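This report concerns only the one structure given below.
As you look at this complex, bear in mind that one protein chain is not there, while each of the others sits in place.
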Amino acid sequence: MQHYSGFGLLKHSFSHHENWQRVWRNPTPKKKYDVIIVGGGGHGLATAYYLAKQFGVTNVAVIEKGFLGGGNTARNTTIVRSNYLWDESAHLYEHAMKLWEGLSQDLNYNVMFSQRGCLNLGHTLQDMRDIERRVNANRLNGIDGEVLDAKQVNEIVPILDCSGNARYPVMGASWQPRAGVARHDAVAWGFARGADMHGVDLIQQTEVVDFIIEDGTVTGVKTDRYGDIMADKVGCVVAGHSGYMAAKAGFELPLESHPLQALVSEPIKPILDTVVMSNHVHGYASQSDKGDLVIGAGIDSYVGYGQRGSYPTIEHTIQAIVEMFPIFSRVRMNRQWGGIVDTCPDACPIISKTPVKNLFFNCGWGTGGFKATPGSGHVFAASLAKGEMHEMAEPFSMFRFHNGALIDEHGAAGVAH
Amino acid sequence: MSEVNNEAVTVSVMNQLPDASIQGESPLFHADLASVAKKGPKTGGVTFKEEALMGQITLRLNAENADQLSAAEKALGVALPTQPLTSVVEGDVSVRWISPDEWLVVVPGLKAFEVETALHAELSGHYQVVNISGGWTIYKLSGANVVDVLKKSTIVDVHPSKFPVGKVVTTTFAKSGAIIRRSGESEFELVVRRSFADYLWLWIQDASREYGLVVQA
Amino acid sequence: MFYIYCPYCGEHREEEEFHNQGQAHIERPADPDSCSDEEWGNYMFFRKNPRGLHHEIWVHAAGCRKFFNVTRHTVTYEIKEVYKMGEQPKVVAE
């Protein structure tokens, strides 16, 4: 097993880096697995990793139609925070946060998790009430959080326009110091490498075209490249494509897939040291280690699988960024892109059994999936291993949309994220 | 105050105007456009005028109901434009198509109640007449650069081939909305909501700055 | 950004004038009181969400304020058909 370290780098530099091992194998799938994970994004890979590493289920395959981590994992704005309002989601995201805090070491792969703090700005009295409510709830749930006034906000982010002259002046913010950003691709790769090390087969460029269902129980999947592959349990973790896959299994989900856009500026020297988000002015930004301002746009209103959205969404976002950070007016936007986010009516995910026995879905993360990656993978793995939902996953059953036990996180989910 | 009764509909109608001794204040009243006009430039690419205190009436009815159409024509003295996005002008009455079952009737402010009453008197069946004179005002924009200002402000195509004289479009205007009617080659009328009037006035001043803005009182 | 034909105004307008209102042809159950929780939940929340042709409602919010149906491809974003409320689509998924 190849351990990564600075010393390893030095050693390999003497052999011109010719002897690095593959980070993962490129296996031909077996006929049957204990668990098949459909979807090799961050959540699917994390699920496989924890299944193998922590729950001892190593006869596992992850089947990915494209390349590992190529969906929303590759397209998000990398924000990690756990300051959600309701107990159920706060516990889930905080569970993820705790895993984030040791993830690089656990994976022996630097996911560059940078706890630089996150400000959620308030611009109206109601914003401030919501902030106070959320921070109070966070603290009683054991999640770090503070309510700041405009002056304190300005001390943390001097370049933010905290004057009273703005159309919607900053009145204050919630502040979660442990929040931050991570290197999104590295998260997928780190989990993939870890899963592979523990024996998980990562099958790329292979699309699951259907489920094999007998008497209401899933027994495997049909693939475009390797035909039928059988499994005792199947976990479907395909984000924006969840509705499409659910239809294959014969049911609908309470979600819609929408375009979610993001953009980056050209790289500039370090100037923004925290994550700044504003629901009201409707934009958020952080600065990557490479120097790009990473800016999230709002979600487009229509169902869209095109990985692109409408231009006014980008315009509104940039107006918001210039409004919040007037000094960025002359900085330039480099690139924009879009992801496909599967959004639930209550802005919370679905981690759930389904009408098909042994078929489990983990989806509906909407705009907030990245931050939950390790937590989502962990509780989903626990659920798959046992065949019963983990207690933290329990409230996120898809059947809450029948009985009405929704967990409305629109406020905390915010702009996007 | 009267209650209009006809076979099917019972609605409350009132003359909402006080006597002439009380001056109405249009949405831009406080901007004192008369002084602005006096002090400001007399020539420029864009000319602005608030057609203040006009009477505006929303009329809703079924355009496929010939009886209602003729009743409306009788009351207004002009047939409703039933072609989408068109308008008619007859004397001091203009009617803008808003939607297949909605028109905006614009008359001099003092005539609004009379027209309202006439419409109630003539119409029957399912219809709605609402005096909205206080809620809207009319901005008249004209001049050589009027199209340039509109292109900054609205997303509809204002090229004469697509927006001929007489056409009416309800659309966005900056971050608000307007009912835009081309009233001449280089003249447009914008019907705008009262509460957005200041914002739009600010916008128009900004958008026309490079061409020179002439304000008429 | 979409360019949407409003069947009431009779011309194309920019997407900014419209609001999307979600999947079309969802009928409110005639007798809600007799619905089970599951049926009512399905009506409120469960959606087709297709990758392909989607029948959806748009409203010409900044224009004539009329609601109408659009058949749109959710990958290419092509609008295949626009039709009024109460009408059925001619272009449907195979």
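Order as written gives the chain letters A, B and C; numbering starts at 1 within each chain.
Here is the rule we go by: a contact is a pair of C-beta atoms (placed from the backbone, for glycine too) under 8 Å apart; a residue touches a chain by one contact, two chains touch by 3 or more.
Quick note on the criterion: contacts and distances are computed from a predicted model.
*Asks:* I notice the complex is incomplete. Of the names "Sarcosine oxidase subunit alpha", "4Fe-4S dicluster domain-containing protein", "NADH-quinone oxidoreductase subunit K" or "Branched-chain amino acid ABC transporter permease", which is the UniProt protein name for the chain that's not shown?
*Replies:* From the listed options "Sarcosine oxidase subunit alpha", "4Fe-4S dicluster domain-containing protein", "NADH-quinone oxidoreductase subunit K" or "Branched-chain amino acid ABC transporter permease", the omitted chain resolves to "Sarcosine oxidase subunit alpha".
*Asks:* Mind giving the shown chains that are in contact with the missing chain?
*Replies:* Those shown chains that the absent chain touches are A, B, C.
*Asks:* Among A:78, A:265 or A:278, single out the residue that touches the unshown chain.
*Replies:* A:265
*Asks:* In the full complex, which residues of chain B touch the absent chain?
*Replies:* Within chain B, the residues that touch the unshown chain are 1, 3-4, 8-12, 14-19, 21-27, 29-30, 53, 58, 60, 101, 126-128, 130-136, 148, 151-152, 154-155, 157, 159, 161-162, 174-176, 193-200, 202-203, 206-207, 209-210.
*Asks:* Contact with the hidden chain only, please: which chain C residues?
*Replies:* Listed in rising order, the touching residues are 1-3, 14, 19, 21, 27-28, 31-33, 35, 37, 40-41, 43-44, 57, 59, 61, 65-67, 75-79, 85-86.
*Asks:* By the contact criterion defined above, which parts of chain A meet the unshown chain? Give residue numbers in ascending order.
*Replies:* On the side of chain A, residues 4-6, 8-10, 12-13, 16-18, 20-26, 66-68, 70, 74, 87, 91, 102, 104-105, 108-115, 123-126, 128-137, 139-142, 146-147, 159, 166-168, 183, 185-186, 189-190, 204-205, 265-271, 287, 289-291, 306-308, 310-311, 314-315, 318-319, 321-323, 326-337, 400, 402-406, 408, 410-411 touch the unshown chain.
One rule holds in what follows: only the chains that are shown with their structure count from here on.
*Asks:* State, to the nearest whole Å, the distance from the C-alpha centre of chain A to the C-alpha centre of chain B.
*Replies:* 50
*Asks:* What parts of chain C, by residue number, touch at least two of the other chains?
*Replies:* Correct list: 16.
*Asks:* Which chain B residues sit where two or more other chains touch them?
*Replies:* Counting only residues that touch two or more other chains, chain B contributes none.
*Asks:* Please give the residue numbers of chain B that touch chain C in the complex, ascending.
*Replies:* Checking each residue of chain B against chain C gives 84-85, 98-100, 102, 155-156, 169-172, 177.
*Asks:* Residue numbers of chain C touching chain A in their complex, please.
*Replies:* Touch list, chain C to chain A: 1-2, 15-16, 19-20, 22-23, 37-38, 40-42, 44-51, 54, 56, 72, 74-77.
*Asks:* Give every residue of chain C touching chain B within the complex, in rising order.
*Replies:* Residues in contact with chain B: 8-11, 13-14, 16-17, 62-66.
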